[in-house]
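For reference, the structure I am asking about is given below.
All protein chains of the complex are present and in place, except for one that has been dropped.
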Amino acid sequence: MKYSPHTDKDKKEMLGAIGAASSEELFKAIPKELRIQKLDLPEGISELELKKLILEKTGKNYSTQKLNSFLGGGAYEHYIPQVIESLISRGEFLTAYTPYQAEASQGTLQAIYEYQSLICELTGMDVANASMYDGASALAEAVILAVRETGRSRVIFSSSLHPEYKQVIKTYLEGYKIEFVEIPHAGGSFDEAALKREADDKTACVVVQNPNFFGCIEKVDKIESICHSCGALLIACVNPVSLGVLKSPGEYNADIAVGEGQPLGIPMSYGGPYLGFFAVKEKHMRKMPGRIAGMTKDIEGKRGFVLTMQAREQHIRREKATSNICTNEGLMALAACVYLSLVGREGIKEIARQNVLKSHYLKDKVLRLSGFELMFNAPFFNEFVVRCGKETDKITGDLLKHGVVGGLPLGRFNPEMKNCMLICVTETKTKEDLDRFAELLGKH
Amino acid sequence: MEKLIFEIGSAGRKGYSLPKLDVPDAEIKSLLPADSLRKKEPELPEVSELDCVRHFTRLSQLNYSIDTNFYPLGSCTMKYNPKINEKMAGLPQFTGLHPYQPETSVQGILEVLYETEQALCEICGMDAFTLQPAAGAHGELTGMLIVRAYHTSKGNPRKKVVIPDSAHGTNPASAALCGYEVVTVRSDNAGRIDLDALRGAMDGEVAVLMLTNPNTLGLFEKDVKEVADIVHKSGALLYLDGANLNALVGIARPGDMGFDVCHVNLHKTFSTPHGGGGPGSGPVGVKAHLADFLPIPRIKQKRNKLSLDYDAKKSIGRVRAFYGNVGVIIRAYCYIKSLGCDGLKDAAVEAVLNANYLKVKLKNDYRLAVDDEPCMHEFVLTGKDKKEFGVKTLDIAKRLLDYGFYAPTVYFPLIVEEAIMIEPTETESKETLDAFAETMIKIAAEARSNPSLLTEAPHITPVRRLDEVLAARELNLRWKKSGV
Partner (left out) sequence: MVDLEKLRFTKTHEWLRVEGDTGYVGITDHAQKEITDVVFVELPKVGCEVAKAGEAAVVESVKAAFSIYAPVSGKIVKANGAVEKDPSLVNRSPYEEGWFFAIEIKDRSEIDSLMTQKDYLEFIKTGAH
């Protein structure tokens, strides 16, 4: 399948205009010894054949169409209204470029402005950017902001932070001399007493994930007061759907709010593309990485939108930029914008509520089974850790045969937790799904 | 002018539906502690589904896009985004996969990812690839981290990164993010890297040279093998910014040129859509001596089954959660499969043909930035000769919008005054190229006879020229409810 339209006649005419005998002449700057004859790849195929090939691949995947999944841990199965896909697949959004020529990109720019506003409302923060790659890299860039702004070198987080997020922070900060202080969790939660001991005048930031990797809701007010009393920045890494009921980072005075925006109308898609949101208090605005859209007027006084504060970015500041980010997750931010607009102030509350009620219903049922206990007593939003009588791998393998993907076995992250699984329940689970899951677990 | 979504709808209007609650109802405050709950509700919109559809549909109609307009943006490779790839990536057996599902249940997607890695290895002449980075700049950062890990394993992470003055801004930004000091090396008059300047810059503390090839003037770095020798002699590595790969696929391979590590942009060379600013994907390829440092997990094949291998002690770690922008990668996989070895090469040849054709049609009315020689997939003009009419490159760009063309890349590379960088890509027809050339020539004439047509452009876009100074001096970055 070729997408280029040229016929032999076209090519001949064009070569004639150029004054070249063949297209080979156009490549004469490339040394002959570097030229290859042919790529060792199969020849091209038609659209019909491509479809067959893909269907062969999808036939080997078992998605949530066939499987009833109770997985969470940073990617979530929420219902995605059809409107979102219909709107973001419009060619004018999908195939548009980054909106540098503002007059030709008002659709994209206004949508970014609305997205920024929605994220600020949801997180309670003052300013948001146009998106980062994902929650983990957004968190890493937040830590870099804190390190640069405070000039300090200690970064504190709880061991209850998502393990992959911890890895990303460490990888990103490889070139900086940072002391990472990972405080062992206390009963699944941030150990405040230990935090009090560790927070000092060398601490650049305290990272709190809420709810944390184990699903536990953290005592954010206490963490905030300890963090700010030593002059460090508070970075809150949050689940956006949970903000339908949970206290927003703005309400507990976080300096930076980041998180994974995938729950906001973006499919799980085996891990990406996702959406990192990044919002700050006004005083940190100038140090925020990423693109920002702003409102302005045109020469006739008409309202319009442009990218602004661009002098922070890589194409102007180069090595002194706030970040290197260029292409971000524009279309995913649009999806989140449509989602939040559609569900609105009542919908986000109701969706969050159903997540809480359904997950607590399942928790009660699971606890009534013998051989299963709740690992942590902390309050939770829509995920909780259950300790099983045997290794979870044995249980999940059996569940899969019944078309159920059990909770996330935690042994893969921490060998001491190989009997534990992280169970997630969203609004997509019916009572029958939950009863059946409990029943299947009960057989172990 | 389109209202803001916050200015549409009214209290109580609903645009969503949820199943009725089928588990016992309860007050949230009976389940969760009061001090963990939100006190101030978010001021989100309350609209109907139709309100929402009309609003965003009308917004989309304010955009230029590849589906509607020619986008000659240099360095962006705005080629056609095939619809079949959208449909395939959107299949529920891809979108409905949770990243932590048991590997036995996701062999299909693992095959797609694995085969994409292999294809990219072949196209780039590299030994291993990671699909983790979410964009080109993310790939650059990953590449820099790999370079650092390599040198650290040899006892000295080294301190500096050498970058040509013609490079894209993400190059120095990525190097700085990684903790390296940036040393800029000048280009010669033809925009190619100055070998003497390079020799002078290389010492035992330079970790890597970041090179774009073809360079940002659209020219192939003829001396690339000598550059590789100079760099390798001082123990440093050679990195390719693969943004301009569209000129090379099936023609020549970075690995053969001496590059140790490279990134590619799936949203450029491999036709995945730009989405108004992403999502993209910036896979990174390396030669065997750097493979151990790639991010984890790697995809490994064992007895006909694919699995994710987390066991790599020398890995740099992770640059994101999970595995990569899988939805984007599926589209690129479809593209590579559709075109095949023959189609991929033809695309490169025709991209270069289109660029040279356009250059020949414009060079009498516009000044080339460098001496006239065949360009690769893009070329650069300078608008500085229009200054005598009081016209800048910016004005030419804005005037093009009136004619229904998106502007080329402007003011990049920095080494060209009033730069205009044009990349037509291979998916544009001769009629489109002719129409664009005619328009550019017309605009050059307008610059002479009636320059205010340019300086006051655009005239017929949804908004006229926007006040960027006002936007930066009086920051308005979000909607706020009045009275708040």
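For clarity, chains are labelled A and B in written order, and residue numbers in each chain start from 1.
Note that a residue touches a chain if its C-beta (ideal position, glycine included) is under 8 Å from a C-beta of that chain, and two chains touch if they have at least 3 such contacts.
Since this is a predicted model, take the numbers as computed values, not measurements.
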Options B:411, B:436 or B:479, residue touching the unrepresented chain: B:411
Residue of A:52, A:197 or A:286 in touch with the missing chain, whole complex considered: A:286
Chain not shown, touching residues in chain A: 286, 309-311, 316-317, 320
Touching residues (missing chain, whole complex) on chain B: 411, 468-469, 471-473
